[in-house]
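I have placed the structure first, in the form of structure tokens, so that the comments after it can refer back to it.
Every protein chain except one is present and positioned as in the full complex.
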Amino acid sequence: MRRPTSTIAAAGVVVLVPAAFIAVFFVFPVASILLRGLGGDGLSALADLATSPRQRGVLWFTVWQALVSTVLTLAVGLPAASVMARMGGRAQRVTRALVTVPFVLPTLVVAGAFEGVFDRFGLDAGAFRLRHTVWAILLAHVFFNYAVVVRTVGGYWAGLDRRLEDQARMLGASRRRTWWEVTLPRLRPAIASAAAIVFLFSFTSFGVVLILGGPRRATLETEIYRYAVTRSDFSTAAALALVQLVAVLALVAVATRLERLRPIHNRPGRVRRGALGARWVILNASVALVLLGTPIAVLVERSLVAGDGYGLANYRALATRVRQLPAPATIAIWNSVVFAIAATAMAVLVGTLASLVVVHGRRGLSRLFDLGLTLPLGTSAVTIGFGILIALDEPPLDLRTSWWIVPIAHALIGIPFVVRTMVPVLRSIDPRLREAAAILGATPSRVRREIDIPIGARGLVVGAGFAFAVSLGEFGATSFIPRRPENLTAPIALFRLLGTPGDLLRGQAMALAVVLMVTVAIVVMAIEMLRGSAEGGL
Amino acid sequence: MQTPTRILGFLIASALFGAACGADDASNGTTDGDDIAGTTITVISHDSFAISTDALASFTADTGVEVQLLSSGDVGQMVSEAILTAGNPLADVMFGIDNTFLQRGLDANLFEPYESVHLDDVIDGLALDPDNRVTPIDFGDVCVNYWIDALPAPVPTTLEQLTAPEYEGQLVVQNPETSSPGLAFLLATIAGTEDWEQYWADLTANGVTVTAGWEDAYYGEFVAGGGERSLVVSYASSPPAEVVFADPPVDTPPTGVLLDSCFRQIEFAGVLAGTDHAAAAGAFIDFMLTPTFQNEVPLSMFVFPAIESAVLPSEFTDHARLADRPHLLDPAEIEANRDAWVDRWVEIVLG
Partner (left out) sequence: MLTVEDLTVRFGATTAVDSVSFELMGDETLALLGPSGCGKSTLLRAIAGLQPIDGGRILLDDHDLAGAGPHERGVGLMFQDHALFPHRNVADNIAFGPRMQGIQPEARIERVAELLDLVGLPGFGARSVATLSGGEAQRVALARALAPRPRVLLLDEPLGSLDRSLRDRLVDELPGVLRAAGTAAIHVTHDHEEAFAVGDRLAVMTKGALRQTGEPERVWAQPATAEVARFLGHTNIIDGTDGLRVVRSDAAAVDEAGELAVIVIRSRFQGSDYDTLVRSSNGDELRLTLQERLVPGTEARLRLDETRVIALRE
């Protein structure tokens, strides 16, 4: 029988769109900047790095702090994910939106809030000093990445058939044993996914290390910045970027292997809301409140300080342009939302298609997509930003100053979130559902649309929410792309407001941060509702 | 799979559209000589650049030249980006390269010489390039600021006093690796002390603390943001900003400036080599030296105008003080030694 050409065309689109996107906007720029940097004295720079004890120390610290950050985030996030997995629809949506809030907060603001908290609890001096210690870095990474674990694992967990746990308990396994032997192995794909994201985020973290870690801490990311930006030493920077790329490749390869190991098909069972111990719920809620709540409370309080008392003056001031900004902060918020919508749309499109290739493509292609689409998260903003400047500088792709380049750069960071949250869900789909659809007359591409995408939507909403949050709060990559003043984003406006002394400007910056948090909470909740209403339909 | 196909088409179309717009901008401008009306030039600057729309509009009205602004991080990033894109520059004019980065830009041949018609109006001593590849636009001093009410001892008047025991644990500075004022202050100590290495060793012994950037120094460690330190490296123009943006309003700034600690930063503008609009770019540099632009500079960027005839706002005349004898270093000397100085500083201060 003939295979309709539309089927082949559709299959081609599925592979080509993500491949072209990543090739043009990531591989080409990064390869260009690496070749340019390594072309000169790059090889000797590489040799210097290899023999420099300082740089070996930097590499070790980078990997070490990222690993510990990942482990700590999992330790705090997994119990919370267990609570979230058993919450009802609306409570779950609200919680999922709320935990995303830290994502949009600029490091500078969070650092300030943390220092406020440290101050209040006397942790800024003496034996319990946190400021400028590695603990401050780890704490901030847990703060930022808590949502990654809670959302990625919690969403996946909610879809697991809980009868298996009941069965294990009936067979005499203790609660802990059941978790260890029945629940954990089934959660592994989602945990590996979340861990990969947390690791990469911590691996390339910039502001947290510089501001909270103090001047003695350096990671590959801050070293690349130091050489490329303050020293214009592109050879050493490229050599460091290469080391970063290789390290990320190796670690992502391990993570994706873990994620693939023994695919476990999740039978859609009757999902009951299990009874959870009240003490367990309270414990997790308290952890979340202390970890996320206190710095955010400090921020909100600061945003409300007006004159000698409290008031909404800072919020009202957002609508008026101050001289430090090319536009009022409200315009910056609007710009950020529009950028984030465009970035999320691109990340969802490219990420969904890429996830389908990862799950259904031939082995080699699948591995390539899996690795290639995760790399941007582990690549320095400097490498990507400078790469785009020198690579995409000629027609038809002179995008250096185009409006699109900002959402494209944001989408690059959002795509890994979509892929990493969607792939485990797609892998867990019972293959018989696809077979049933095929038998009922669905072409392969129709099967993707009728089965993979709607069921994968559970992962997609999580990923899309992240893509939006990441874009809304993105500072690093954006600051490396020359922007027109009318395209001012909220995080950059916030940074500018904090660049001149004066309580008025600072108050406005805090209000802007709070508006960003509220915006992301509302949008993430809306995305989750969208998913709810998209299901069904004859 | 209709929907993805449609979105792909949309993406490609958008990219082409964007590129077409870009091409349009470029093709507008191959004019020669004096006929610059109708061209559009792009001005790239660091993030702190600010100009009113009125001022821009008056330039366009006078010359017929449209201006597209671009901002690009801090000065180090802007210069690095310009070096990377040399030959195919992002813009026609660069504004904001300062004397600490100037030599790097000159060495990379980033600029075309342009002698502004208003060069004679510029305050003596600001024009550092005899070939006029860059033109001074504004200047400011990076100095130690103090919070008047929090000082544990009398107001310090010399750099040396900061190493005295009464100021122990009071000073916060920025890392010169990651911060432009941090670098400026290091240069001030190199120019202004007998033995800067010993000076920093003494400061370190006296409990100096280091932050990555200005923001976390000023708002994190300094009294202004709730910190406990009373001395911070900031700008000579910070006290007027503390008045302008005070909440609740105040008559006098809560901070003062240690005038012996100042390093003078001069910001320049230059025509980027490879531009197709050299004449229009030059016109914009002329414009930046007119009173229209110069009078705006103090309150929009918190720096001092480069022309003598500029009128300072009352906030500046009342609250801003400039050093009589600021510390200065030759840009070539800075460029030749900067990495070594910074490396040495890291050894002494961070260990």
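Which chain is which? They are A and B, in the order written, and residues in each are numbered from 1.
The rule is simple: a residue touches a chain if its C-beta (ideal position, glycine included) is under 8 Å from a C-beta of that chain, and two chains touch if they have at least 3 such contacts.
This is a predicted model, so every value here is computed, not measured.
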Contact set of the excluded chain (shown chains only): A
Per the whole complex, from A:Thr294, A:Thr330 or A:Thr443 the residue touching the absent chain is A:Thr443
Positions on chain A contacted by the hidden chain, ascending: 1, 3, 267-268, 270-271, 430, 432-433, 435-444, 446-447, 450-451, 454-455, 535-538
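Assume only the chains that are shown with their structure count from here on.
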Measure off the straight-line distance from the CA centroid of chain A to the CA centroid of chain B, and report it in whole Å. 33
Given the complex, residues on chain A that touch chain B span 6, 9-10, 13-14, 17, 33, 36, 108, 111-112, 115-116, 119, 210-211, 214-216, 222, 225-226, 228-232, 234, 306-308, 313, 323-326, 345-346, 349, 353, 386, 389-390, 393-404, 445, 448-449, 479-485, 492, 495-496, 498-507
In their complex, what parts of chain B are in touch with chain A? 1, 4-5, 7-8, 11, 14-16, 18-19, 21-23, 42, 44, 47-48, 50, 52, 68-74, 76-77, 79-81, 83-85, 88, 90-91, 104, 108, 175, 177-178, 210-216, 218-220, 224-227, 234, 238, 241-242, 244-248, 255, 299-300, 302, 339, 349-351
